[in-house]
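Shown here: the complex without one of its protein chains, the others still in place.
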Amino acid sequence: MIKNQFGFVLFSVLFAAINVSAAKPSQAVKKQTPAGAIPPIENLTFADMPYDVGGTALLKWDVRPTDNPDVMYQIYVSSLETGGWIKADEFPADTRTGKDIELPFWAWNASVKEHVVKVELPNYFGEARTTGPVFNFKVVTIKDKKSFDSGIVSGKTASNWFRLDRLNNLLLLVTIITVFFWAVSHAKRKGLFIRRIAGLDAIDEALGRATEMGKPVYYVPGIGGMSGISTIASTFILGEVSKKVAQYDTQIKVPHYDPIVMTVCKEVVKQSFLEAGRPDSYRDDINQFISQDQFSYAASVDGMISREKPAAIFFMGYFMAESLLLAEVGATSGAIQIAGTDQESQLPFFFTACDYTLIGEELYAAGAYLSKEPMLMSALKVQDFGKLVVMVSVFFGIILVAVGARLHWDPFVQVILNLFGAY
Amino acid sequence: MDLLTHFWTWLCGFFVITPAWMTAGAWLAAGLTIFLFSFLYKDNPFFKAAEHLYLGAGMGWLLQVSFYSVLVPKVWEPLMKHEWLVLVPSLLGLSLLTQFIPKISWISRYGFTFLMGYGAGLAIPVGLSTDFISQISGTVQPLSMMASMTPWMIFNAFLVAFGVICVLFYFFFSVEHKGHMQKVSNIGIYFLMIYFGAAFGNTVMARFSLLYGRFDQLYTFSSSKYLYATQFIVIGMVVYFAIHAFFTRGGKEPEAAR
Amino acid sequence: MKLIKKYIPLAIVFTFGVLTLASYYVPHKVSVDYTELVSQWENIVYAFAFLLGLISLFYSHYNKIARKADGWGYSIFVFVGFLAMVIPAYISGGKQGSETGITLLGWSFRYIYNALSSTMFAVLAFYIVSTAYRSFRIKSKQAFVLFVAAFILILGKVPLGQIIWDSVLGWTKCGVSDVIEWIMSVPAVAGKRGIMIGISIGAIVTSFKIIFGIEKQYLGKD
Partner (left out) sequence: MLKEKLQKFFKIDRRWIFLLLAVMLFIPIMKPLGLPNKTISRDVQHSFDFMDKVPAGSFVLFSLDYDPSTRPELHPQAIAMIRHAFKKNLRVGVVTYIAGSTGLIAEIFEKVPKEYSKVYGKDYVVFPYMANPVAVMTQMASDMYGIYNKDEAGADARSLPVMQGIKNYKDMALVVEITGTAMLDYWVAYVGDKYHIPVIGGVTGISQPGYGPYLQRGQLKGLLGGMKGAAEYESLVKVPGKGTSGIDSLNLGHLLVLALISISNIILLIIKYL
């Protein structure tokens, strides 16, 4: 783990170094020109836009001392050997330098000493024929209604194989994978601590009450598909809840939105009843399919809740606007309600309408907390590691950026911002 | 055969939407709207009917959507053009249906695993970039404008960063939240409370607008043009509840509202 | 048998997971084409998955009718509602509007499906009020913070609330819109961001578990 962090730091330092060396002023020779005249465009070059699918060309040329807002640049492109010029762009001469290309420092030299213009060829020649053939480009300078042509440059664009600008993302990914495998391979039966999660302690209370009152328990897994993380977490919790339900000999009902989730949950509940030693109490209609339409699902489950008046309701998984539709009816029918979702927009409603709410990540942790399964516990440790990384980087990031900005170390601030940039 | 085509044209002609259809629609829509609203008073047969109708209509609508916007243009038409590659997802999709036959239900794993693999592969980089890296940079970035910021803005930027750290600490599961730890995670809870309260308050207006829209629709249907649909149905419901209450007066009232 | 029942499915997860993951870092045309193709496939597979739900629904309600279970009469409405959408869809060829106006499908969408779904959505307005009445009671310091944030947001969103604010707190020279703006962009953002970051890490870790076949509960047993 330490090794990895060290590696990351090493990388950042390395990149910073590259940047510093790249940021040195380039040795462009400036020629003196008489006042009023426009010096010719120098060092006009063609380049392929790096790290893209192809079809975008980059034109670069040196910034001239005469570049002010009165002077306009026009970019022309042609697919023919001679003539056939199409105007692709027009802009004031004091804009569009290397700094305006949004790429991080390790992938791009953001120089203000040259103009850099992107030309998106598919806009003029259609998608199909823009990667491969050679295109011609020229830059026209316009001042006081007079125009000056540059020389013609040509080149072809290419489809690239790696998004170097997403390197920070990839490095983070590799770090997390490494930590993940380390944690998984060191998963142990005991010794991993996990803090108390308030909502989960209430499960026993809720189930006990249901048993006393002889009323059913509802478990609503939400409207997520099986590949949703909250739904996966929900099936784990369902496993633990139904185990306890089987032990207490209470009834449980699970209304479903997604048929695939239903088939998975059937297995989960069956298995739990088996583990609790009560396979005889398992019935196939514990899991019911309701509807795959959001609000008709909500209407139907509302109807069921208000008719059967369950003693306890669990809302665990992915919820959208139906969260309050369900939770308020549940509250009115007098059930103890325990909710958990990772949809931050719905949390306020569960929080106000339910007795206990698992907020965001607590839902993921709940499966581990209840089952004490070593694999789940170690995954939880990886998540804690991730949060630690965020806390540390926010803490140091904000201090360094503040200090840097205060002291006007612009390149330094840029380096830090680039490190946390999403491209 | 001739008779059949004749019948079909007649039938289609019947289904051209005329003002009479609109009036019928108004009665239907007003009825269904009021039946669903009646649940707010209490459960009743009309609500149950509307609820079940909705189940069917919702699934019917989705079937129509998946048929005309996926299966026809993306499976049927390519097959007609002999593009056999679409057979792969079709077979994966069909494999899901083996769920109903326990003996061969394992075949459905092929479809499941495809969905799961694709979903997981998609979730990782997107999660990393939008919810992870971008959120860090969103917290750090405001301060890069330090030179042009007022003290108040600087304070805000630090407050956000402080809040994020505290909230993240609240979600930290590996340490017991005791002593100073408890304090930090408590501050995190306060930030969460502000977010919850603000998000709740922010939604109220949108929900009211929706309800206003429904009421406005009902009001439109109450005009003479629609033969007073709303009034008749509302009065009908009130009469039903009155009669129902009268006949069940002796019995126990099941509704336990609070 | 174990190969085709277990290992090949796990290989499918791994393959598609890794390829899709890699396509994020590879800008090449090959990767773009792959993403397009597979997302289209996913669409198609989901369309079939929908049939799974449809059959389940029909099966359970057909059963109710056949067994004459409690309230079986209502189950008939499920089929009525279904046909009320599907037959017009067939007649109109899946189109809601034509040049002359709405089609039969447009009609049943507007007067049945839309009436039902927007009403169900609108019911939320009632529930949001009753929830507010029940839950915004200041029983602790945390509840107080929740209350204040909600109160200001509800007050400041409408003109009348803004007038009230100005007449009571106008002397502070601080408009309610400014306060709302501050709440939404400073403390609320911190709260939301904290939740989001936590969730994203959880999602990433779970996705790894799926791709590497550690998490395979969805396969069912054996």
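Each chain carries a letter (A, B and C) given by its place in the written order, and its residues are counted from 1.
Heads up, the rule we're going with is that a residue touches a chain if its C-beta (ideal position, glycine included) is under 8 Å from a C-beta of that chain, and two chains touch if they have at least 3 such contacts.
Not measured: the values here are computed from a predicted model.
Hidden chain, full complex: it touches shown chains B, C. Taking the complete complex into account, C:V158 is the one of C:I4, C:L83 or C:V158 that touches the chain left out. Considering the whole complex, the residue from C:P27, C:G53, C:G106 or C:G220 that touches the absent chain is C:G106. Counting the whole complex, the residues of subunit C in touch with the unshown chain are 95-97, 99, 101-102, 106, 110, 114, 118, 125-126, 128-130, 132-134, 136-139, 147, 150-151, 154-155, 157-163, 166.
Subunit B residues in contact with the hidden partner, per the touch definition given at the top, are 40-41, 204-206, 208-213, 215-216, 219, 257-258.
The criterion applied here is as follows: only the chains that are shown with their structure count from here on.
Chain closest to the overall centre, judged by the mean of its C-alpha atoms against the mean of all protein C-alpha atoms: C. Annotation: 22 Å between the Cα-based centres of subunit A and subunit B. Between subunit B and subunit C the centroid-to-centroid distance comes to 5 Å (mean Cα coordinates, whole Å).
Touching of two or more other chains is recorded for residues 24-25, 49-50, 52-53, 57, 116-117, 120-121, 123-124, 128, 132, 146, 192, 195-199, 201, 203-204, 206-208, 210, 218, 220 of subunit C.
Touching two or more other chains at once are residues 36, 39, 48, 50-52, 54-55, 57-59, 61-62, 96, 99, 105, 112, 115-116, 118-120, 123-125, 128, 130, 132, 135-136, 139, 161, 164, 168, 171, 192, 195-197, 199-200, 203 of subunit B.
Subunit A meets subunit B in the complex at residues 166, 168-169, 172-173, 193-196, 225-229, 259-260, 263, 290-293, 295-297, 299-300, 302-303, 306-307, 309, 332-334, 344-345, 347-349, 351-352, 359-362, 365, 380-381, 383-384, 386-388, 390-391, 393-395, 397-398, 401-402, 404-406, 408, 413, 416-417, 420-423.
In the complex of the two chains, the subunit A residues touching subunit C come out as 51-54, 131, 159-163, 166, 169-170, 176-177, 180, 184, 226-227, 229, 232-233, 235-236, 258-260, 262-264, 267-268, 271, 288-296, 298-299, 321, 324-325, 327-329, 331-332, 342, 344, 347, 349, 352-353, 359-361, 364, 375, 379, 382-383, 386-387, 390. Across the complex, subunit B meets subunit A through its residues 36, 39, 43, 47-48, 50-52, 54-55, 57-59, 61-62, 96, 99, 105, 108, 112, 115-116, 118-120, 123-125, 128-130, 132-137, 139-141, 143-147, 154, 157-158, 161, 164-165, 168-169, 171-177, 192, 195-197, 199-200, 203, 256-258.
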